[in-house]
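Working notes, structure below.
Heads up, one of the protein chains got dropped from this complex, but the rest are sitting where they should.
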Amino acid sequence: MMSDRLQIIGYAVFAVVMLTVVPFFTVLAGRNDYLYTFTLIALLSIASAGVWITFAIGRINIGQSAYALVGGYVSAILVATYGVSFWLSIPLAGLFAACIAVVIGLPILRLRGVYFSMVTLVSTEVARLSALALPITKGAKGMVNLPMPGPIAIGGITLVPDFATLENPRIAFYYVAIILMLITFLLVWRLMRSRIGQLFVALQQNEDLAQSAGIDIARLRVIAYAISSFLGGVAGAVFSAVSQSVYPSSFTTQDSINFMLNCFLGGLGYVFGPIVGTFVLRFGWDLLFQAQRFQLLIYAAILIGLMLVLPNGLLSLIPSRKGAKR
Amino acid sequence: MEQVLVNGLYLGAQYALIALGLTLIFALMNVLNFAHGQMYVLGGFVTYTVYGQWHLPFPVALVASAVSLALIGALLEKFLFRPVIRRSKRDESTMLLAAAVAFLFDAIILLVFGEKGRGVPKILNGVLNTGTIVIPYDRILVAALAVVFIAGFMAFMQFSKPGRAMRALAQDRTAAQLMGVNVNRYSNFGFALGALLAGLVGGLLVAIVGVNSGIGGAISTKAFLMVMIGGAGVVGGAIAGGLVLGMLEAVGLTVLHAYGDITYLVIFASLMIFLAIRPNGLMGKPWG
Partner (left out) sequence: MANRRSALTFLGAASAIALTAALALPAFAANPVLKIGFVGVTSGPAAAWGTSNVRSMETLADMWNAAGGVTIGDVTYDLDIVTFDDQKDPKLAIQGMEKMAQEGIHYVVGPNVDDGAAAVRPVAEKNNIIYFPYAFPKELYTAPASNAVLGMIANYQSGPAIYKYLQDNKGVKTVAFLAANESDPLSQRDGGVAAAKALGLEVVADQDTYANDTTDFSPVVTPIVGLKPDLLVLSGVAPANAPLIIRAARELGYTGLISTETAQDAAVLKEGAGDLANGFISVGGASTPEIRSDEMVKFIETYTAKFGEYNDESNTKVYALQYIIDTLKANPAALENVDEFKKTIDGFSAPNPYLKDPEAKLSYVGSTSFGQKRQLAVPMVVNEYQNGEFVTLFVGQVD
């Protein structure tokens, strides 16, 4: 068992690398395209972290796209229609997604196993069709030409510049996404070490036993699901700013399935599994760009191979350390 | 309205056959087979090739679809699913494997059969028109075959030795093993049978709705829905779920015709509510 302190140091090193070394060398090598790839990976791993939390209470969540879509629309509507600052819209999008998750979660979290999975899978479709049908989302036409994130200034000092004035907004979005990802995983890691985190694991192992031990399992499950959906909403909100648009098809069932795969691939027993899983899946797709029409074939073959060799996730490569670092 | 009910029944029969294979594999191995739809598409393309391109008789094509998919299913179980189930700490890992297999099949199907939607010459010409209902003869034949296949499958599960062994497995794996059922052999057999059913229905439906290389994922999702409505892992549930979903679509599309944009929204939302009220579907096992 790796000590907490070692894990914190490891994570701090990872954070510094992601914030300095990676962007430095990416820009130095002139690989601007990777900046977007990393941005996307960071955002998708935030959403995947949410799915991972529902895994932690023993539920397979194939509905994260619904909340990412909700988050994207909330942010877009706040920014474009009501002129709210993009930065404020991120937490609001997350909170809105979490509120919906509480309402929907109360009944559906009673479901177990594949039944829960299926209901969440259906919820992605419900979100997409709602976005198509509601007037506030502008239906099929989507919300396009969204403004770039504005500046943040406190007392006359500009903390964050107006993205529209930047020479290279990609690097700015990179930092936004990476910082959000770092914060997310730090909090999830902390959460899993707290009392609530311990209870989550108890739920995963045996709900009935946990209930008979006097734990309010209904409340715990909703808390986990709300946190999960909050993260989905945040990821969706930032993505709507990156693409300056959001459509009913911005996050689909396929994304929901991918979020789940990210968690599996990284390893369900590891807090940082979703980062590793997302990185390998997305970056792998990027590298296989050279393979052109054989891209999907090679990608799928590698995925199956990994599953055969490492059925407990990539992080199980690191021997005998539970909850290990990246 | 008669036409709508006929549509619903007819769609339900197709759906039920699609759902059967999925629920069988789930019942035996607790694997949610994400590649079910891709198996359906593969079966469709086998029939397309044998009947549409080589001009062999349609029944031969159906047999070819069934046999090739059974073979694929058996190989998948033996070389992919069994090792992963054995070594993985969590049951759900098979979902990733199944999804990866779905990707692989998608890629292969696209490379081999191309991106175009395909169809075959009609197996029967003519239309039955009674005044209130209109059904083409080929659709009647396909629906009848679907019912025959479903009945055949149920009889097989009920009365044959492998069928009884598989039912025992589905009920309690450990107990079945203690009673002397060869678990590996019948898991393999069941997986092959599930894949066979997927291929068979894929081949059968090519005759009336064609086949399209990218539709596998959507078919899987639909099959999941039916299985959930009826109750996971129960043969009767899959049939009931298929019929209910078929009816729901047929009636919903007509009743909500004036509000078309929200038809599917209403169908899906009511499904969520239904499952929230009845967590195990119509007749599912409590553990899911």
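The first chain written gets the first letter, and so on, giving A and B; residue counts start at 1 in each chain.
The rule we apply is simple: a residue touches a chain if its C-beta (ideal position, glycine included) is under 8 Å from a C-beta of that chain, and two chains touch if they have at least 3 such contacts.
A quick note: this is a predicted structure, and the numbers were derived from the prediction, not measured.
S.K.: Out of A:A127, A:V242 or A:M260, which touches the unshown chain?
M.R.: In the full complex, the listed residue that touches the missing chain is A:V242.
S.K.: Which listed residue (A:V21, A:V103 or A:A140) would be found touching the missing chain in the intact complex?
M.R.: Considering the complete complex, A:A140 is the one touching the chain left out.
S.K.: Have a look at B:I85, B:L104 or B:A250 and name the one touching the chain we're not showing.
M.R.: Of these options, the touching residue for the absent chain is B:A250.
S.K.: With respect to the chain omitted from the figure, which of A:M18, A:L40, A:A127 or A:L203 is a touching residue?
M.R.: In the full complex, the listed residue that touches the missing chain is A:L40.
S.K.: Considering the whole complex, which of A:L132, A:I227 or A:L261 touches the chain not shown?
M.R.: Among A:L132, A:I227 or A:L261, only A:L132 touches the chain that is not shown.
S.K.: Considering the complete complex, identify which of A:L88, A:I136, A:I196 or A:A291 is in touch with the unshown chain.
M.R.: A:A291
S.K.: Determine and list the chain A residues touching the chain excluded from the picture.
M.R.: 31-33, 35-37, 40, 44, 129, 132, 139-142, 144-145, 168-170, 239, 242-245, 247-250, 252, 254-255, 285-296, 298, 301-302, 305-306, 309-310, 317, 319
S.K.: Tell me which stretches of chain B touch the chain missing from the display.
M.R.: For chain B, the residues touching the absent chain are 3-4, 7-8, 10-11, 14, 52, 106-107, 110, 114-122, 127, 129, 134, 136, 139, 205, 208-210, 212-215, 217-219, 221-222, 249-250, 253-254, 257-261, 263-264.
Keep this in mind: only the chains that are shown with their structure count from here on.
S.K.: Need the CA-centroid distance for the pair chain A / chain B, whole Å please.
M.R.: 32
S.K.: If you look only at chain B, which of its residues touch chain A in the complex?
M.R.: 26, 32, 34, 80, 83-84, 87-90, 92-93, 95-97, 99-101, 103-104, 106-108, 110-111, 217, 221, 224-225, 227-228, 232, 261-262, 264-265, 268-269, 271-273, 275-277, 279-281, 284, 287-288
S.K.: Would you tell me which residues of chain A are touching chain B in their complex?
M.R.: Touch list, chain A to chain B: 55, 60, 104, 107-108, 110-119, 121-123, 125-126, 129-130, 132-133, 253-254, 257, 260-261, 264-265, 268-269, 293-294, 296-297, 299-301, 303-304, 307-308, 311-312.
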